[in-house]
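As you look at this complex, bear in mind that one protein chain is not there, while each of the others sits in place.
When the chains are written out, they are named A and B in that same order, and each has its own residue count from 1.
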Amino acid sequence: METQNNIDVRERPPLSNARLAILVLLGAETMLFSGLIGTFLVFRVGNVTWPPPSHIGIELPRVVTGINTALLLISGYTMFQAWRAIQKDSVKQLRNWLLITGILGLLFLGIQGSEWVQLIRKGLTLQSGVYGGIFYVLIGCHAVHVLSAVIWLFIVLGMAMAGRFSADRYTGVDTCTIYWIFVVALWPILYVLVYLS
Amino acid sequence: MLRWLPENISTFGQGVDTLFSAIYYITLIVLILVMATLIIFLIKYRHQEGKKATYIEGSTTLEIIWTAATTVIVFVLAMFSYPQWNKIKSPNQFPENPDVVVQVSGKQFNWDMTYPGPDNEFGTDDDLDLENELHVPRNAVVHIRLTSQDVIHSFFVPQLRLKQDALPNRFINVWFEATKAGRYEIPCAELCGFGHSEMRGYLNVHEQTDYDAWVQERWPQEAEGGQ
Partner (left out) sequence: MHDNEHTSHHEESFLRKYVFSLDHKTIGKQFLIYGLIMFFLGGGLALLFRWKLAYPEKPLPIIGVSQQYLDEGEVVTGADRMWERIYESDEEEWLELYMPAGVMTDAFYNMLFTMHATVMVFFVIVPILVGAFGNFLIPLMIGTRDMAFPILNMLSFWFAVLAAIIMMAGFFVPGGHAAAGWTGYTPLSADAQWTGVEWGQILWGLSLFVQGLSSLVGSINYITTVINMRAPGMTFFRLPLVIWSLFIVAVLLLLAFPVLSSAIVLLVFDRLAGTTFFTATAEGGGDPLLWQHLFWFFGHPEVYILILPGMGIASELIPVFSRKPIFGYRSMVYAMIAIAFLGWIVWGHHMFQSGMRPGLGSIFMTTTMLIAVPSAIKTFNWLGTMFRGSIRFTAPMLHGIAFVSMFVIGGLSGIYMANTPVDVYIHDTYFIVAHIHYVVFGGSLFAVFGGIIFWFPKMYGRYMNDVLSKIHFWLTFIAFNCTFFPMHILGVGGHRRRISNPLAEAVEVVTQEQTFADMNIFITMSAFTLGFAQLILVFNFFWSMYKGKTAEQNPWHVNTLEWEAPTPVPHGNFGQIPTVYRGPYEYSVPGEEADWTPQAQPEHAPATGGD
């Protein structure tokens, strides 16, 4: 029988509700991408030549996307700086870093969008067998995530402008940072798999 | 329950049936033990005025005993199953030099059987296409190249204890050796659309002489060739 007497006050949990929730959400996101990445791997491993013979001649834009990857990684760094800034109670720096991050995110999306347009012109479309299909679905799914992260970030920026954050009240920045980092960290994996393999 | 199994007519079917009855008896014993214990407890420990329940939190010994017992039963069962499974399904353990090779292809809602003919090659002029009728000799190793032309179907011959899904764009090899002549159904066992219920072919197992006659009728030249 367990009868030791107990603490009367509820302890402060190590992770706040919001933080915990966002981490839990990332668990689900990871599984969503696992499903798609798994699909990609099935096709990749199942085909001896990749891209399949019918697509020879269509080159994915490795270099441009490589640069784009770098942009996104930098945005991860700037987001981290924004987070550090608010911890030091500097709302001004927070705003600046957030703005830079947001612009980098938009830039990433813009470059990807224009690459997609070119690829479609060259003839790689959703209907181009599984090669085109999984390319657009997987990369597109990530792009949707970047887009929602950017929207979220601009909402946070708006809140920052309205002076809603301080060194001991920054849950909004906190959760957005975690999500942003996730989206950024996912990209290199996709880049290596889809563009380089 | 076991008597409901249709008669077995394949060489590996006996192994399946043996495992089936082994599991049947194991689970039956487990079921009887559990139910008997349950009923005895329900009667013996029902609420009675003035009798209090005994405070018991658990027992590590018992916990270990039933964990170990179940683990052992399960592993022993698995050990006996591997070889049987491989015998049925592993292509590298199929008997070599089949007496008959047939391609069976499912399509909504029929089984297309293709015999390669005397040259033993598919896609040549002497191929024979039959709809829903499969002819094989008794006591002969039959290899089947299973495929499908549209959706997934499943090649099922209850009496052979054989079932294998047929996939479009893929050839899956299965084998069997039937030990009893007769006509058996080949129902389709995977939902394949509104005609699934009525999709079935027939397996005709002939005595060797009847089978030879059948072959002769189809490919007269072959008989002249002496084979």
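A few notes on this one:
Please note the rule applied: contacts are C-beta pairs under 8 Å (C-beta built on N, C-alpha and C of every residue); 3 or more make two chains touch, one makes a residue touch a chain.
Because the structure is predicted, anything quoted here is derived from the model rather than measured.
When you scan A:43, A:77, A:116 or A:152 for touch with the missing chain, the hit is A:43.
Here the missing chain is touched by one residue of A:83, A:131 or A:191, and it is A:131. Residue B:192 is the one among B:9, B:102, B:178 or B:192 that touches the chain not shown. The omitted chain makes contact with subunit A at the following residues, 1-3, 5-11, 13, 15-17, 20-21, 24-25, 27-29, 31-36, 38-39, 42-43, 46-47, 52-55, 126-127, 129-134, 137, 141. Residues 1-2, 4-6, 15-16, 19-20, 23-24, 26-27, 30-31, 34-35, 37-38, 41-42, 45-48, 51-59, 62-63, 66-67, 69-71, 73-75, 77-78, 81-82, 84-86, 88-91, 108, 150-152, 154, 156, 158, 161-165, 167-170, 172, 183-185, 187, 189-198 of subunit B touch the missing chain (whole complex, contact as defined above).
The criterion applied here is as follows: only the chains that are shown with their structure count from here on.
Put simply, the C-alpha centre of subunit A and that of subunit B have 48 angstrom between them.
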